[in-house]
Each structure stands twice: as structure tokens, then as C-alpha cells.
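Okay, here's the structure, questions in a sec.
For this view, one protein chain was removed and the others were kept in their places.
The block that comes next holds subunit A.
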Amino acid sequence: MSTVTDDKRKAPAGERVADWADGRLGIYSLAKANMRKIFPDHWSFMLGEIALYSFIIIILTGVYLTLFFHPSMNEVVYHGSYVPMQGIRMTEAYASTLEISFDVRGGLLIRQIHHWAALIFLAAMFVHMMRVFFTGAFRKPREINWLFGFLLFVLGMFTGFTGYSLPDDLLSGTGVRFTQGAILATPVVGTYISFFLFGGEFPGHDMVARFYSIHILLLPGIMLGLVVAHLILVFYHKHTQFAGPGRTNKNVVGMPLLPVYMAKAGGFFFLVFGVIAAIAGLFTINPVWALGPYRPDQVSTGAQPDWYMGFAEGLIRVMPGWEINLWGHTLALGVFIPLTLFGLVLVALAVYPFIESWVTGDKREHHILDRPRNAPTRTALGVAWITGYVIMLLGGGNDIFATHFHLSINSITWFVRISYFVGPVLAFVITRRICLGLQRRDKDKVLHGRESGIIKRLPHGEFVEVHEQLSRQELHTLTAHEQYAPAEIGPSVDENGVERKVTRGQKLRAKLSKGYYGEGNQIPKPTADEYKEITSGHGHH
């Protein structure tokens, strides 16, 4: 810059730094595309932000915890400041967790922020996924981002599990034992996987060190990469938006990143962090000091995993203890079926976008979100999935329900066994009816206007309620959604009278398509003709 003499004005320092960086990183081109990038506004778009921010909080607090935690299973006799545990044999992992909780100033707070943030991270991802599911935001071009998000959720579950196993306390050790028992049930390779994972027999001397490297390096490393990819794709695809006046599939309406979303999203990070810090200060989470160190021959009652593992716990609890012994081998179906279901329940989430796009045959880009009511079958499927999930969550807490509500554990277990099959079906039917009802109400509102609450008496004595016409904006918003016609197989012979071969896949698709979009499975939206006929005043009111 010093060679430029004819430029009288000396650029301000900030600009000179930016120039320097631009010459090396090309930041101006990057900023041109992104600094004033438009983001649409809706409360449900914050759910993903909560997940992102709690992930950042987990990394920050996790780094702090590694400074004090000793990931070792060497046995020591405790002589620290927590009196009830003095003189007790425990692993260094457990002893250092006690030290973090009782001797390091602020250590307990950071430990509790870390744990609370993990619970909230998983919950936020779960609800964020529901938002994306029920509004159809997973459709083209966002299927891959759905998969990234799905992987983040699943990896988050395992990172959480390996994390809460590290203190090697009685509760977490019980959870690890359960996992080892489940691994043993895997046919053919289970015993080997268990011996390799634990470095020999359970619990062995390697578990904490191995879980530690998985928990702080392997899984979070992958997750960090996925988070970055997830965000890049959000930027690249531009955010989805709900239908409304001026909002189309070809534009994105909202406010710019700088300054509005910089302030809102940046501020929201502090809100999330602040709330989690306050929760961690006020409410104890995972009091590892309460039950003592892990011993394979001891257990407490009311043992529960963190919430996101609860449905797996339910599956394993309510499954009947089937076991097959043949040819010198044992197939522990009572454990292996829950283990398989655990995977299938999750995989169903991952593949759903591809199934729906196969049924619709729609290969266009979708940037306008569906209101859940306008996709009744999808919404009903989602609610059915959640119902099954929640029922298993209840099953995972069957002992807690039994003791708190004085119920028989056997009846709760049987209730869960039956309702796992009945509940989702009921939920599906009810949800779809509700969606169709809401569609009918929307149609009614479009055609007949809104009930104004004003009762008018006509000259001949009849009372009628005055309906208020919707504004053009509202009319557009309520009719902007797309409706598919069901796919048909077509005639069984082609135009030359030769029999057409109809594959089983085509038949299945036609059937599914009818289930999604057939008569009675969606309410045809009002047409302009219907509207005009009614509003032209030929005595329909």
C-alpha cells in the first residue's frame, strides 16, 4: 500500500487488515455472498441453533474437564475431601471425578454444565429433526443434510453414552455392563467383540481409557466435521421458508445476516449458554458421589440411563426372554431382537426422505415448507414413530413408574408390550383424521371467510353469523400448498394391445401413493372457481 502515493486518504486500520486478509484468503468474495445473506424468520428455526450452541458449550466445558480427569482404571484408596468415600477402593477415573466435584473450584459447575448441555444437545437435535420432518424440509435438495443431521443425532447418543460411562461410578458401570451383555448376545462375533472392546473379560482394566479416546477424540472429531458440513449446506441451499405472500420456491424472504441474525443468533448463543449455566448451578445432575464406585457385584435400584438411551432401555426391558439353543450355540433373541430394533427404529428415520421421494416421484427442488396438516400421511407416520419411541421410553422407566405410582411392574411391562404395536397404529389414524379436519377447516375459511362473532338478524327473523372475508394475503397462504395426484399403474396393456409388464415395485408404489394422496387421504384445496361461485353471492351463506 505504501507505494500508492496518489491516494491521499489513508484507509482505516480495519480496512487495511481486511485488505491484507483478502489478498491471501479472498475474504471479500466470501463476504459478498454471505455477509448480507437472507434468513427467514420462524420460531421453529431456532431449534437447530439450540443444538449447535449446546454442542459448542459441550466442547468448551469438555476441554476444561480433560485438564482434571484421569482416564485410568488403576485402583486407589480415596483420601480426598468427600468424607463418605474416604478409605474406599476406586479407580482413578472415579477418584478424579470426585476431585473435580469437591476440590476444584467451579469444577462441579463445569461438570454439570457439560452433562446438562449434553442432555439438551440431544433433546434439541431430536426436536429439530421433528421440525424438519413434519415440515418436509428434508426433501430435495436437502436429503443429504438430513443424513448428516441423523448421523449427528446417532453419534451424539454414543458420545453421550461413552461420556457418562467415564466416571466409573456404580450407575454408569451398570450401564456399561448392560451394553456388554447386549454385545454378547450378537450372534457369532459377540463374544469376540466384547473381549476386544474391554481388553478381555468385563470390566477389565482398559474400558475407561478406551472410552475416553472415543469420547473426546474419535466421535467429537467426526461430529465437528459433520456440523461444519451441515452448516455449509444450510448456507449453500439457503434456508427453507413457509409459504406466504411474496414467499415463493424461487426466493428467500427474511432479514440479513449482518446485522440482524448476527445479533439474534449470536445473542441466542449467550441465552442458551446462560440458561444452561444457571440450570447447572441450580440443579444437580448425575451425582456420581451418591452411590460410590462401580463394582460388578453391586447395583442400586431405579438405575436409569440418560434420556436418549431410554428407548433402548425400554426395548431390552419389555422383550420376552426368548432364547434358542441349537447345535451347541445360543441365540439370545431376548437381547438380540431389541438390539436389532434399536438400529431399525433409527434407520427408519434415515431412509424416510428417500422413501417419500420414491412414492411421489417428485425430483424438483422444494424450498417452501409444508404445514404438517397438508401432508397428513407423512405427519401421521411421524407421530406414529414418536408414539412408539415414547412408549419404549416409558418401558425403560417401568420400575420408576411402578414405585412412584404404586403400579404393578408386570402390568406396566405388559401394557408397553401391547401398546408398542397398538399405539403407533392408533396414533397414525388419529393424527391423519386431525390433519384432514384441519385441512377442511382451512378450506372452509378460504371459501366462507372467518367467523366474526357478529350475529345478524335478517328481516324475516333468521339469525346468521357474519363471516369476514380473508385478505388476499391469507387466501394465498392457505392455498399455496401443492397437492399430488396419486400415481397410477396405468392400463395393463400398451397401445398395441401387448401386455405391459407391471413390476411389483410399481404396484407397491401405486398403493403407497394412493395411501398418501388418494381420495379421502387429503382434502382437495379450494379452487378459484369454487371461491368465485361462493363469493359472488348466489345465496350460499
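Some observations on this one:
Everything below uses one rule, namely that contacts are C-beta pairs under 8 Å (C-beta built on N, C-alpha and C of every residue); 3 or more make two chains touch, one makes a residue touch a chain; residues count from 1.
The criterion applied here is as follows: contacts and distances are computed from a predicted model.
One chain of this complex is left out of the view, and of "Cytochrome bc1 complex Rieske iron-sulfur subunit", "Hydrogenase-4 component E", "PqqD family protein" or "Putative OB-fold protein", the protein name its UniProt record gives is "Cytochrome bc1 complex Rieske iron-sulfur subunit".
Touching the chain that is not shown, out of A:63, A:409 or A:493: A:409 (per the contact rule at the top). Checked against the full complex, the one of A:54, A:135, A:174 or A:377 touching the unshown chain is A:174.
Residue in contact with the omitted chain (choice from A:321, A:461 or A:497): A:321. Of the options A:335, A:349, A:369 or A:523, the residue whose C-beta touches the omitted chain is A:335.
When the whole complex is considered, the residue among A:22, A:103 or A:444 that touches the unshown chain is A:103.
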